[in-house]
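What follows is a single structure, and I will ask about it in a moment.
Here's a slice of the assembly, chains where they normally sit.
Chain naming follows the written order as A, B, C and D, and within any one chain the residues start at number 1.
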Amino acid sequence: MLGQNEEGIKKRMEGRVLKNKIMMGLFFLATSVGLIFLVLLFYRVLTQGIGYLSWDYLTSGPAPYPEEAGIWIGMIGSIMLMAIVAIFSVIIGVASAIYLEEYASQNKFTEFIRVNISNLAGVPSIVFGLLGLTFFVYIFNFGYTLIAGGLTMALLILPVIVVASQEALRSVPIDLHQASLGMGASKWQTIARVILPAALPGILTGTIIALSRAIGETAPLIIVGAATAIYSLPDSLLAKYTAMPIQIYNWTARPQEEWQFVAGAGIIILLAVLLLMNSIAVLIRNKFQQRL
Amino acid sequence: MTKISEETQETRTGGLTSKPVVERKEKQKKAEVNNVMQVDDLNLWYGSNQALYEINMDIPEKRVTAIIGPSGCGKSTFIKTLNRMVEMVPIVKTSGSIKYRDQNIFNGDFKQEYLRTKVGMVFQSPNPFPKSVYDNVAYGPRVHGIKKKEVLDEIVEKSLKDAAIWDELKDRLDANAYGLSGGQQQRVCIARALAVEPDVILMDEPTSSLDPISTSKVEELVQELKKKYSIIIVTHNMQQAARISDKTAFFLNGELVEFAETDDLFQNPQDKRTEDYITGRFG
Amino acid sequence: MDKGLQSEGNKFNVQELIERNKQKTTFGQRIEKVIPWFLLLCAIISVLTTVGILFTLLRESIGFFSNVSIIDFYTGTSWSPWSGEYGVAPLIGGTLLITLIATVVAVPLGLMSAIFLSEYANDKVRRVIKPILEVLAGIPTVVYGYFALTFVTPMFQNIIPDLGIFNALSGGFVVGIMIIPMVASLSEDAMNSVPNALREGAYGLGATKLEVVYKVVLPAALSGIVASIVLAISRAIGETMIVTIAAGATPNLTFDPTESIQTMTAFIVQAATGDTTFGSTIYYSLYAVGMTLFVFTLGMNLLAQYISRKFREEY
Amino acid sequence: ACGGSGDDASGDEGNSESSGSEGSSTEESGEEVAGPIAIDGSSTVYPIMENLTYSYREEAPEVETSLNSSGSGGGFKKSTKGEIDLSNASREIKEEEKKIAEENGVQLEPLELAYDGLSVTVSSKNDFVENLTIEQLRQIFLESSDAQMWSDINPDWPEEQIEIFAPGHDSGTFDYFNEVVLEENPMKEGENTTLSEDDNTLVRGIENNPNAIGFFGYAYYAANKDSLKVLGIAEGDAEPVKPSGETIQDGSYTPLSRPLFTYVNVEAYKNKPQVRDFVEYTLNNAGKAAEEVGYVALPEERYQEQLDKAKSWAE
């Protein structure tokens, strides 16, 4: 039946192949739109901020005069914040993932935890801010301090880390499991000596991606009361602090135009830190993919 | 040796009936001395799917026992049951008993970990840990608390020697095992299994992912190993079973159809299904 | 090889050593018992987090609903807390408007990007472009906010001259740009996991790439794609800083994208940072809005999970 | 939670005790003080306070000031619970707030720092309005008025929708305007009104729209003189007066001149030498700081007077 109009089929084929070509161009264009906006954004930020970027800018804190203002206190604040976030979220996140992947039996409760975690991943960050305010600031009585901000952010990215770690654990070949158990190793020995090391790159990548989301978060920090002008670095977990996005938000909210450029410079630093984190993640990911 | 062949004769007589292995059971009891493991009335379910039916089988000591059968007939399931590895699948249920040196391995106070140091395993595709050759082989001893460097050194050397790969690798003990060829990896995995000096070694299609040369190396090694270990080897390659095993079991659809001296089974199958299979009528 | 087996310099027997160690290492066994409990505890923290969120939102919302009737809250169409009008509709409307615009931007662009990356681009291109696209999702939203306000709005004003400085259009548009990678990346994953066998089946019949995409890959990856869209939408609903900065602060029940609006999230920021007196009804109202927002995103997330579970077994 | 948070200030203090005690001993011998000072509150006062804390750093490098701008109400929210040491405000404390402070055993005392001339502005693109009377302001801003178009205010003016940009409803700035102009009657809300805590948002909103009008602190006008036009305000039939340093300080810009405050936690002032030191520093330098950021200094005697008052708290 097809054979009957051989010529027709051939002719149609021309059209079909052409259509494929055209759509391919369209798909490519669509992909470029995202990339173009990325470039535009970088271009604007760079042109606005580059003039204010200097060693002084890197090493000084907030100031009432644009020429004297710098990112130092915010940057270190962000880094300290991230350290707290990383410690808590990685320990709790990886432990949860191990529990879910290796220990939990398939029952309603486990399923509930799983669903709960993926739901948490979709809760708006500002709601986490409210949670942090109620619990860490008030009920646990930490006040508007580094630890309150850190724990709030840690909970915020916890689900991301759990999910990434679960995936990393799951991608460790069952072979390795079997090999270890087959030697008479206990479950925990197997996990600690074989599975975790093998899953580590995946876990690290997930963590870095989660942290790079956290480092740019502003809304929850506003709610749990990060300071806007602070001139000394936090010296304890219970010290006041500020962070890069808070500084940037504050600068951009000012009337004089120069502050926009100060903010631009801050954005450059923030993006630089972000890109650094992302490329580490990509490096780890690529290296990891080659290995297995 | 004589006893074994006597026992198998009986088995094969049984093999003519539809429930060969059950009848055989009582008679085999006499031959216990020579058996390292004894499987009695073993049934196994994955959830509600039964994968093994009433298996009765005695594994002779210091012999190579081959298990053959078409894909999905339960070969892997069966040997994984022997070291309770099958329990990694949570929905598995079993009935019947398996005795290792007269102790029922399903008994509550019989430790899985202990069983697995006694009954080692080598898998279908080589699965070294992503660590150095040394650390791979030392893994088992370390897990069991052996920490002294000298002792470990000695165990590693001895195991690699026994696995016939010491000469190839003695200068590369620190190299990552992932960098080795498939055949080398598989022998490192065998060395790793030997390092805890098990009593029985289970091998699930150990050569199926290897090239012919590596395959023949592993086959030679198996011949060597049976001097010290009792070996159970699953293979989908009938020629291989014929080459290296002393006894062969033929599984089909979860049943043990026939279990006999290898030569007898191939030249003189007692069951029509065995014959069909080894003459290539299916599979 | 022979040497190996015969030269058994058996100074010790490994199994005996093991046996001996077994007797003393009770510590290890204790660890073995404790660890699952510790891990379970950690896993429960996420549950506690949810409980904490519910507690936080409910406690204060109850305070609010004792002053304002829940019916008025959800049926009223005017939100002006300072004159005592607490109809949440304008905030929900603002949120939906932003979400709608973002979806219209992100879904076609994201999906087409996903198709390009998964089906047309070669491995090298994919490995470069995908992480770059993902950078879009990692850019701090404050940065997007000012990008919207100082670049996108002026750009749109060239086309729509009477576009206000604060408007839903640029806010929503930029939120859309931000969530492109969510759609693109997750959909690409879904398409990638469509077994190659299916593609081969279609190619083997003489189908072009495009036909394979439309008739085989997209239908097979549908659940993953829909789930990614739903997740992206839920992210748009929860987005805060972009709309706070660029979309204005006018609780306006309108579907005209050129107007200034206020979203639920933006109101929360406004009320939480503003001068609201602690304990006032306005203060409590931010939790009632937060609760509503939470319910919205929860619904979206459950929907996403339902979709991806319902259709997962397809192939 | 309230009782608990009451301790927070003392907890904070305890935390700094080790360095603080050292500070107090050295302070008596006229040397360096140390320890944290927490300041929050009005965004109008923020620039003055930022200026002060910045220069104070050189005076007392060991003191760790932290400054936030959550609005006058936001500041009182924290200060009435004793969480912060200084609470900036662009209005006086309200009765409810006082009550909460009393319940928590917190005593707050106001200090005036500067004058602000609340500036009513339009865009510099606006070529029809120059001055407004208080009566006209009411027409424009009151909800009860039905004036929608500029032509409703003055028939000579164009028939264009009036767009209002005003500070958040409960902010100090809004409160003051509400009190003296609207006499506590509700302000217009809805489509053509944008409310924002962020004064810069208001500036941006107004500068691009010839039909917009809004008001905020003098400093924000001073910083955007190019794009904004400030209106002269006339009381009754009197001559319209525009805000400027002179007209604000000499009181001729009425009724929209207002004092800016910081409220001191007396307990903290007594017990924390660094707070005492900073308050003194503030009163000595507030005039200069105010001028620098675009506000108007108080007469010199007024600062001295307050300094004496403050010193009396310590006794």
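Keep this in mind: contacts are C-beta pairs under 8 Å (C-beta built on N, C-alpha and C of every residue); 3 or more make two chains touch, one makes a residue touch a chain.
These figures come from a predicted structure and were not determined experimentally.
Asker: Full complex composition, in terms of the labels displayed?
Answerer: Listing the labels with their copy numbers over the full complex gives A x1, B x2, C x1, D x1.
Throughout what follows, only the chains that are shown with their structure count from here on.
Asker: Which chains make contact with subunit A and with subunit C at once?
Answerer: B, D
Asker: On a CA-centroid basis, which chain has its centre farthest from subunit D's?
Answerer: Using the mean of the C-alpha atoms as each chain's centre, the farthest one from subunit D is B.
Asker: Of the chains present, which has its C-alpha mean closest to the combined C-alpha mean?
Answerer: A
Asker: Considering only C-beta pairs in contact, identify the chain pair with the most of them.
Answerer: A-C
Asker: In angstrom, rounded to a whole number, how far apart do the mean CA points of subunit A and subunit D lie?
Answerer: 37
Asker: Just how far, in Å, is the C-alpha centre of subunit D from the one of subunit C?
Answerer: The separation of the two C-alpha centroids amounts to 39 Å.
Asker: Using mean CA coordinates as chain centres, what's the subunit A-subunit B distance in Å?
Answerer: Roughly 48 Å, centre to centre.
Asker: Using the touch definition from the top, which residues of subunit D touch two or more other chains?
Answerer: Within subunit D, the residues that touch at least two other chains are 70, 201.
Asker: Can you list the subunit C residues in contact with two or more other chains?
Answerer: 28, 245, 273
Asker: Between which chains is there touch?
Answerer: Once each pair is checked, the touching ones are A-B, A-C, A-D, B-C, C-D.
Asker: Can you list the subunit C residues touching subunit A in their complex?
Answerer: Against subunit A, subunit C makes touches at 28, 31-32, 35-36, 38-47, 49-50, 52-53, 55-57, 59, 108-110, 112-113, 115-117, 120, 127, 129, 131-144, 146-147, 150-151, 177, 180-181, 184, 206, 208-211, 231, 234-235, 237-241, 244-245, 265, 268-269, 272-273, 286-287, 290, 293-294, 297-298, 300-302, 304-305.
Asker: Quick check on the complex: what are the subunit C residues that touch subunit D?
Answerer: 78, 80-83, 149, 164-166, 245, 248-250, 252, 254, 259-260, 270, 273-280, 282
Asker: Provide the residue numbers of subunit B that touch subunit C in the complex, in ascending order.
Answerer: Of all residues in subunit B, those touching subunit C are 114, 117-118, 141, 144-146, 151, 154-155, 158, 161-164, 166, 195-198, 220-221, 224-225, 227-228.
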